[in-house]
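For this depiction, one protein chain was excluded, whereas all remaining protein chains were kept in their positions.
Order of writing sets the chain letters: A, B and C. Residues in each chain are counted from 1.
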């Protein structure tokens, strides 16, 4: 395994213990409270209790790199922590390390004005509000981000936004007050200088949450994925981050860490799926012997172990590259892991479901929800095909011996 | 393609037209009505209208073989009709050809008394009531059916049932009045003579629908999959079908056609998924050209075509074998197709989702629901592993040349 | 299974018996004689004896359709015979049904002059000479056949050929006297009218067999795959088949049946591989029990059975389509099976090798040779990728409902 710093090792122990002692036993509490809520876009009370506890123990905002506001961990140091949090659906939020807040916090910390920081960054760091990232559009292939078409037109000291987004994750949460919107401001500019990133208050006039999109039947409340209509939404020009036409630049910086965080969580959830598979295989008997002694089940277990370990190593490798050569130079590694991790988690969870039989597809375990989520992550931040294309194109540029074979 | 009878060909055209003209355009009506229902276990009104229309056109109970009550089609003749119905979530019910009623009707027709037929068979054939099949149990690996443990004890002229079932599909429907229960009546008998199949009215005292099991977040209303508690449920001894200890015999006969019907529907749904994939690929543009011109998408389309055609041929082959050598002699073919069809449909639908991006995972198409359903069918009536074992064991018994190579 | 004609069923029995009684027991004789040959491009004596016997029994030239010279079988009737022959490396030649003679005979029968027929067709039908097909070129991607560049220039009553071919299979055989060459005669014509097919005697001045190409270490003697230099090779203008510029037309007609014959043989060889796998699994013991009782081996056996049956059904379906709608309309089916069959045989043989351990990779069985051959067939007559592209393009042209889902 990659050699971790002493600090990371110590934090791993603390996060692991916190997960075991405080998070896991409260999952059922969380879901029970959720079923009792009058408004499904509210957050169960136990979450606030857990957050307070994690914060009190200093396990808070661990993701934020290169800033006195966060823990100052490298990607490599943070990776195993993020994996541990990812074992539970409610884990990341407990530590204030949940997407899309993590990416949004990073953007605000780097590019926000003092006013932005006071209004949004500080409450986000405190975990008192949440935020959303509004980029994908229903009418264009958004994996090719130059297609983004929601328009923002300068009008005096304001920008006026018109257009439609969807898959704005987190928008449903009643605690969410900020939408970061990718908009086309300079349609005549060069391909990668046409877009800007704009801060839009969720309650701005003209912002309408049209509907909640389900992910294979799951709504991911209180978080949610929304289709949003922006109709003559007016925000001050100062709400454009970094400057007009620099949306791509910010998006690129934002997506790298976001992708790898997703991958780390995928590894955590796969590891938990394997544990569930093993436990079930040891306990269940069919055709006269435990599943654990049946060859096809052993194969499922072994392949899962092998695939998890390979994916974890590739994730750590990518994190290390981001730390040492930067996100841009590490873009093949990031693209690689974005393909590997969700596909791996999907396969491992699929095997765990198969070993569980009917118990695996219903609400009796977290397997079903995790499996559908892993499937969806194969599309989040670009489908596999786009990342494979990126990897291939970088390989094709390599310098090679004249006649390799 | 296998040569179909003139009758089957003519029915294929009529079912296809009915699907196109009456079923497909009413899917959205069905779901809209469903959202308005006060009780989600009620059936939308449009379903009764469609059923009446199908029945009026003679497209009714087409599945029932070897009986003057049904259409008298062979499995091979019925296969393409079942495939067509399976293209829509609501298709099979429209034609009164939905599981588990089809299997239950067959059992009642063969083994029911006159009283059973009057009370349950006729209304089932008329589509005025529905039924459920209560076999799987939460505490044992039910794929090895000898594990079934719900007990039924003779007490005077009655049997008294005690135990717990789950995955009793169709039990939720308010129209359902009959549960066919697999129970252990003769624990001392030989392994395959311990169980009996017993007719239990859904409203019998002691029957409690404990909870609705979701399938990857979907409840499949108004149908449902239920955990049911049977506590001192008393039914007349005459409700034992065919005789004490003959439950296995009935189950075997029931599961063969049931499995192949599932497979036929899987082919229909996969075919529709491919159509959706093609339509999307033609329309969507990314990186400067339509998806339809991109190699990885072409590969997805071609592989889907190839896998669907192979699965259909194997299904027709299995149907033909069942028709000509019987379900018992065709058990390898049935096991084979039970592995092939849901896995194939799952892969095809997965590719269709991938080509659709975010639109594929949400409620905007039927892809997400169909994909999760195909996954679940890999477990219905036994997991893949059990069927592979069956196929292998039959192969291993073959006579071989002394030194094959 | 597809209903076979009485004639096909009767021939299946006779070919099967001949294979069992005469061909299989003589494989080792053939290879032993081969090792003793002074010239490896000679054919072992036992082959001529077997051919004489097969001919005497009327099992001869069974492939040739629509001609009084052959058996007059449809593709569907011939398919199971070809499969049976394909079980042995030496099978097809014994029945005078080996590639590339089959395709060449068909061409000569349709397009050859009386002189061509007397000189080449009759001896080929008699099995006294053999032939080769010289199409692929080393310097261009020949899967896109418009790239073919060997030039043939009219000079008085002759054509003069200059260029280089490779993978001219069968050219090595000392019995081969005819090369059918695809040449560019009309570089200025439309894309598919530039090439002609020309009969070239193997001993024509200017024809040089440059070298024998090995297929994964195997030379496939006495057959061979050759790189051939054509330098100022002069043949009479009458040797152009069908007419200048019509090479493509002939090639298309030739490749359809050729491809499907390959596929039928692949199914035969896979079936034999499965038999060997089963026999080995029954006999070999590891970790205290026979391999046949170990889950991973059972899975290998079951998946092989399933994949073979699906591939056979798809092959028969394609044959049936060729018989009923013609090779052109069946080109998706032909492309599909060209992808499916060799990949399937490759996987089945791979599993058989795995179950055999060291015995599977060495010369002790035919598995190693058959496995490498199946791999090569994934490239013969076009790589998988080209056929997938064909299938996709035909799917993409389909008429679809406006909104399929």
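In the analysis below, a contact is a pair of C-beta atoms (placed from the backbone, for glycine too) under 8 Å apart; a residue touches a chain by one contact, two chains touch by 3 or more.
Since this is a predicted model, take the numbers as computed values, not measurements.
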item: Omitted chain's touching partners, listed by label; value: A, B, C
item: Sole residue of B:160, B:296 or B:394 that reaches the chain not shown, by the stated touch rule; value: B:296
item: Touching residues on chain B - with respect to the absent chain; value: 294-299
item: Footprint left on chain A by the chain that the document does not show; value: 1-3, 20, 24, 272-276, 278-279, 281-282, 292, 295, 297-299, 301-303, 305-306, 309-311, 313-314, 317, 320-321, 332, 336, 339-340, 365-367, 385, 387-393, 395-396, 398, 400-401, 403-405
item: Footprint left on chain C by the chain that the document does not show; value: 136, 138, 141-144, 147, 166-167, 213-218, 225, 284-287, 291, 294, 296-297, 350, 353-354, 357-363, 368-369, 371-372, 375-376, 378-379, 383-386, 388-389
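Just so we're on the same page, only the chains that are shown with their structure count from here on.
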item: Chain A-chain C separation of Cα centroids, rounded to whole Å; value: 52
item: Geometric centre distance via CA averages, chain B-chain A, whole Å; value: 37
item: Multi-partner residues of chain B (at least 2 other chains); value: 297, 385, 388-389
